[in-house]
Structures are given as structure tokens and as C-alpha cells.
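Please read the structure below before turning to the comments.
The complex is shown incomplete by one protein chain, all other protein chains being positioned as in the whole.
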């Protein structure tokens, strides 16, 4: 069912003053099938979007509005670029109005509401909506997303870790020691959002490197839940996020121990085959060393598969732009799929290098 | 004369291994009317472009070729993203083959060959071609560019300084003291190119700020020559370039003393009127403080006009991306004009912020 | 009156949780004559200083205390590394207890209380203390500082601009057009302090350059008041501060028009002579291009004097570390002078390069 080239999708954005919001605006205002209808912010009601983000001058003429007067119920789809908890509070009303929902926060990521409540310190407001929602990692979940009314857009770290591990869980025979997977992940600072906080000030984060969340990070249960689905059993994961003094970019170094029975597997071929038809996943040639800048401001995610000295340790390197494939680009990819558009529509922008 | 929507321009690039080269590739491969035919590099002959610049994987399938075998003479236009001196050595042969030329180096910027020779330490190889060439600052020179076979693409600093000053030189009555114009300019490090040099190493340029070229910079005579054309007389210019620890971006702070006779002029209005129809020049509202990131990876140049305390000192702030409006984007803008395309074709990309 | 080598100065710090505070701690804890007695913070009462700033682990064993229980009245000197307005509210009580005061905020910088009130939006609490206070720019004011009970430590921008201009105002004959001095200044982000604010987030300030305060900046009246003292008449100043994506460092580019009567002056010699005996002011050889990193983490300020093409425009380049000579180092320099120690005591640390 090819959509008419003149498909018009009426889009609303709730909470567009953060980085995923302005990135949605950048992508959606360059998308050929999108008509931006409304963007909300309680705090900035009345301010032209292009005044807050002059990069959009002459391109986005909307003003921020308070949610009540924004007419979101007349949109085809609403993106939530909000703190956790907002989307689930408005989901049922929008669905009742026939509006589809893509949440860039965590409200529809974790199927297990007990886990959600433990990590996000709030009860889940609509478990039934959650049950019908789809986890929006297209490459793992294409059919469900295409049919969904509500999509939980994955976290940035989970996107890299899950796509970096998925090829290992395809067949029946296990290939790696699933009890001890290590994800050593590094993120640019924009992943922390546009909140005024001391820890992400320039003078704190620049010329510095640190780990954080070693004692626990909200993306850990999200990865674990999805890995369990992929592997058919719980997967033991050690997850260490680090903060890199760069604005955009995410780099995940994944360490897996290859099982004796799988030492003959050609992992490079395995990955290449798994992603051969994926437009946004690039399995690089053997020996490659991906750099985050090669995906900066683009929706691509690149993977390199290494096996040092041909031993039993598999090292998989994954890069993405945390604000694009790790957030807003992936959200648009989900939208394309939900509305029957080619998945790459409006997402072909080439990475900005240098 | 509207061109057919299916205009195809066969493009060659000489010397595509530097930053203006890869930026040309990014822009041209997303341009709807361009067919990239060849890219040359003596040193990297045979290497796939996307191997050197993985950001182009899946998008640019060319390999670098030595110039002789690249078939440049079958192109409609050839861009030179080379060191100074290369374009002028090949210009006549290409013109004879009917190929148009856009040089991103300095060979066709300075009309005065004596000045060229003093600053670039080489004789000019084809003064006659130089004479017919156009200085490719479209906003000042649209008609000549449209008719030109050879365009000298302006330097990055001159683009900001000239567009920041041009509105002051429109009428007959002088508005400012033309004997003492000050351009305090700041550039990101990519302006220095992709040459291996100690001074632009990360560990030298990061977390540091310095002036350079205070004793003389090649863009000084270029600005002066064009200012003389604009003003109808020599303009006294003090030009101080500085190096900013950022990859892309240029910021010029221009100081002019308003003549007593012009103290009543509304300079904000003057600038707005001058650039009202320019698609890439954005005169921001009074009181604005432009930031380089608002034009990052885009072809826009933004100007803010200030007059502190309403006194006789005019302060004009100009920002651009040195690799786009300051180099490769401007080159594509010139190409569009030379081939009768709408000037904005392929150049509508929104700035990447953050 | 040479002090005994075993002079011990009991030091208190009010408000030590910001960047000038932690820099004071770094310098004072390496100072041979200082005994750190107390550091206050209402908000962090009870927290070990080294927990907030692990760089001080094993070196500073104090805990933050609320001011009332800190025993500041038993100190010889108290540094205020606080927001504007705090020092003046506590000055009289401390003076009564025989404690000397060095304020790193603005309470004792501006002698004109009307100007203070206009820019800082609060009445001055103790104009009499202000009158007896000294402006702590040692190189201009050594005798007054040595005798002072209260010192207003200069702002970072004023330090560079005033030391960059002072040699021009020594004799009776004016050397430059005092009506039109331009200070184009660039600061690292640490100058904005350790407050949680969106504008100084890493993702806002990194890979970006902007001007700010073009419409007015609090350091403008401070510079103007001191320049008037130096010149014996009001000096017209255009002051444009910019934000550089680096943590520490300040670079001021000063433009002055040389008067016809002064065209024969040897400005290089003038500057060298003026600062020949100053331990922290380095007039670099003619033709030098100072870099901020050459003073990083040190109390030195370097100056280079340029006169492009030998014309009538003087360009003076000044670099300092805004947190050291521009704040905490200068404060320690003031303390040394006030307590009869050699001015360089504890301040000999060499710049960290790279």
C-alpha cells in the first residue's frame, strides 16, 4: 500500500523547549509530508519558537502555546518531548480523539509497570494503553510499530546496546555467555537535556571525563527487558554510562564472551546479514573503527564487529547521534512507519563532518 | 527563465580531501540537480571517498582519481577545493572544453595581480581569465556571477566583513568614518583546513584562545579591494583574526564610527532594507545577539546591528558557518546562479542546534 | 619591614562553593603563610569541602559551615567569594573585630554608589566602608592596597582592560583619542560562575561563539570609573564581551587611535618600561601573539603591543586566566600586600600547558 506522495500528516509536539524538541522541529520542518500544527510549552506560552531557537528563523513560524489551546486533538500524531509522566497523563484523551502518540520519554518503554514505578518513582497512569503500545525500535519491532496507536520511543543507550546485540540472539543456539554482557557506553552531554543543572555546565563537563550511574541507571531495566525478549531468557548485563565532553554522539563498546560452541561463527557476516536491509543500520567493513562524528546530525547508526586476536571475546562498537537515531530521528522513523510512508522519508540528511 | 525541474548539472571536484571538499560532497550529494561525476586527488587515487569520510557511506560512491583520468572536461562545472594556485593552472584548458569553474581558493579573488603575487608568493598564471572572472559574493555581485564562466569564491572572513559593511555604502553620502573600520573576527579551527600542522592540533587549540595574523592576513587585501569597490574609495581597515576552540563557525565584530552627519540614520532599518530579499542573509531584530551555532552546517549568515548607548559607535555582529556560507555553501549558491537554478536549491538545510 | 618568614595568616572564606571559591582554596592551601580556618556555605553546611571538590582530597580538611558558627571574627582576613551584596552586609562587624576583608564580588569596586545601585539593583549598605576601601588592582594601586582594611578585588574584564591601557595614561600629553577606545573582550565560560543556568550548559556553550552584554555589562562602569582616574578625564569606551568555548582564560583585544602628536611614540618601549618591575605583568616581545593557555592556572597576565602597518591604530592584546589574575590569584596578591609578604608568595605556580 504505497501512500500518495501528497500524504499530509498533521503534527503536534508537546514540550518543545528541550533538545529532543528542537531536533524534532529541525527534522519535521524538513519532512516533505509533515504539517507542523502546534507546539506546546506552559512556560513559554506565546513565545515564537524561532526566538528561542534562532536556527529555525524563517523556517518554523509557530509560537509555543499552552496545551489546552493548542488543538492537539486535531492532529494526526502528537510527539511528547516532555519529562517522564506527561505522555501517559494525556494518552487516553488523545487516543479517544483519534490521535496517535509517540512518546520520547519513558512512559511507554517498560512493559513491566512495577519496574517502571521503581525507577521513575511514579505509578503508571494507563497500564492498558501501555499494553497496546509498541516499543519503537523499528529494526526489532517493525510490524508492531506499523500497527501501533502508541509508540514508546527507545532510550538512547538502549538503541545502541540492543542493535549492537540483536544479531547474537537470532537462532536457537546461544552464541555468547548471556550471563555476563558488558556495555561500556559513552554519551555526549546533550543526552542530559536542556535543564539548568550544575553537573552539565560547560565548566564542569568540558575537558573532563567521568562515569555516572554505575550504581544504577534507568536505561538498564529497559535494555534488560528487551534483551530478555530477544534472548528468550534473562540476560546478565553490566552497564556503565560515561559522559563525554561533546554535544552530540553516543558510543557503546560491548563485550561478550563467545561460547566454545560458537567459536567458529563468522560474526562479521552474521551482523552484515542481519542488517542487510536496514536503511539506517550500517555494519562497517571488518576492522573498522567508527567515530561518532560520522553520524552527527543524521539518523544512521554504525556498527563494527571486532574479535581481538581471534579469541573468545567479542567486541562490538556502536555509534549514533543520541539526539537523532537515539531520540528524535528514531521518533520520525516510527512516524513514517505508522503512517505508511517509506521509512527513510525526511531522514536522509547526511552527517555533518567535520 | 525558469530552468526545467529536471536540470542535471554534471559536477567535478578537484581536490576533495579537505574540509571544503567533504562539505561540497555533503551539499552536492543532497542537491536535487547535481550529478557528481568525478573527484580528484593525486595522493588518494583509487580510495573510495566514503572510506576517507565514512559520513558519506552509502551516499557517495565515487573514488578519488588522479586528475588526468577523471574526465573533468566532460563536466558542466568543476569546483576547485585545492591549495592556492591549482585552479589558475587548469582554468584555460577547462574553459576551452566548455567547463565552468568555481574556485574555492584565492586564484580568482583578487583582481590586482600585483597584490595577489605579494600575498600568495606566486605569479598569476592567467590574468585574462582573472579579468573575466566574477567575485562570487552573490549578494553584492549577482549579475556578474550569473553570467560568469569563472567564479572566485570569497574567503570566509571577507564574506562576513563585506556583508556586514555593505549596507553602509549604498548611498552617495558617507555614513561612517571610512578611514578607521575595525573588524575583530573569530573563526573556528576548521578554517585552517585539514593539513597536519602543530598549531591546529586538538591539544594546542582546545581550551585556548589567541589572535593570529595581526601582522597581516591574506584576507585583508581581499576585503580592502572589495570595500574600495563598494565605497568608491579606499577604506582603512584594521583586521584582527582570532582562533576559537570550535570546529565550525565564524563571528565578526565590526566597529565603525558614525559620521556626525549620519547620527540620525536608522541603521537597523538600513540593514533590513538592504537584505530584505536575500534568502541567506538574516538581519535579526534590534537587540539580538547572534550565536554561531544558529547557522552551524547551514548556508545562512545572520547580522545584528548595535549602537551602544545610542552613541556614534556602530557595532555590527555577523555569524556564519565558515565551511558553508564561508566556503562550500556559497560555492553551491554560485553554481545555482550560474546554471539558472533558484539560488536556494539544495541549500535549505536547517542549522544543527545544539 | 620584612615579615618574619613564619608569618601565619588566619584565613576565612565566605561562600566557597563557586569557581572563585575553589580556586582560592587551591591557591591558599598551597600558600606557605596561610592557615585556612573556616569556609562557609549556608546550603552545604557540614559537607566536607573535599567531597564537593575531590581535587582537594587530602589537602583541605575543612567542612563548610554556616557563617554564624564559623568564627570568622577570629580570622586575620576574610575573602568573600559570594554574590554581590554579601560582603557589604558583613563588612562593619568584621572590621570591628579587627578582620580585614577582600571581596571578590562588586561591593567595593565602584566608588560611585549611584552607579553601583543602578547596575547592581541594590543600595550600598556601607558607603563609609566603601570610601576607605581600596580598588585591588595592585599594579595601579599598590600603596592604597598595602594600607587597606578592605579591598574590592577587580572584575576579570577590568583587570585586562585597565592593565592593557594604563601605560597610555602616564604622562601629561595624551597619546590616544580617549573618546573612542574599543575593548573587544573574550572570556572562558568559568567567568559565568557555577550557577545552574541554561546559557552556560555544555550543550549551549560548546562549539559555539557569541557576544553578550552588548547593550550593557556591569564591568563597563567599573572600567570607566578607573579609566577616568587614570586619564584625569572621562574616557569613551565601547566594550563588547564575548563567550569562548573554553573553561578558563580571557583575551582582550584593545583598539585605540593614536593621536597625530603621538605617532612617533615607541609604544612597545612604553609598555615595557611601565611594567618592568611588575612580577605578574609580562610585556611580550614585539610581534608576539599571546595565547590564553600560556597563563592557564597561573597569576600572570601577558600583553602584546601591535601597530598594524605602522599606522595610527594601536592594537593591544591582553591574556589572563580569569579565575586567577582575574579573580582569586589577584585576591591572594592583594592579601600578600596587605600583610607585608612578598607579593609573589604562593603565586609562583607555572601555567599548565597544554
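For clarity, chains are labelled A, B and C in written order, and residue numbers in each chain start from 1.
Note that in this section contacts are C-beta pairs under 8 Å (C-beta built on N, C-alpha and C of every residue); 3 or more make two chains touch, one makes a residue touch a chain.
The structure presented is a predicted model; accordingly, all values stated were derived computationally and were not measured.
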{"item": "Shown chains that the omitted chain touches within the full complex", "value": "A, B, C"}
{"item": "Of A:208, A:233, A:273 or A:344, the one touching the omitted chain in the full complex", "value": "A:208"}
{"item": "Option touching the unshown chain, where C:26, C:84 or C:257 are the choices", "value": "C:26"}
{"item": "Of A:174, A:245 or A:348, the one touching the omitted chain in the full complex", "value": "A:245"}
{"item": "For chain B, residues in touch with the removed chain", "value": "19, 188-190, 192, 194-198, 200-207, 245-247"}
{"item": "In chain C, positions touching the absent partner", "value": "19, 22, 26, 29-30, 53-59, 190, 206-207, 247-248, 282, 284, 288, 290-291, 293-298, 302, 348-354"}
{"item": "Residues in chain A touching the chain absent from view", "value": "180, 182, 184, 186, 188, 203-204, 206-212, 214-216, 236, 238-240, 242, 244-249, 251, 253, 255, 257, 287, 289-293, 296, 306, 308, 311, 313, 315, 317, 319, 354"}
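One rule holds in what follows: only the chains that are shown with their structure count from here on.
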{"item": "Same-site or different-site touching of chain A by its copy chain C, using the half cut", "value": "same"}
{"item": "Distance-maximising chain from chain C - centres being C-alpha averages", "value": "A"}
{"item": "Length of the line joining the C-alpha centres of chain A and chain C, rounded to whole Å", "value": "46"}
{"item": "Numbers and ranges of chain B residues touching at least 2 other chains", "value": "206-207, 247-248, 290-291, 293, 296, 354"}
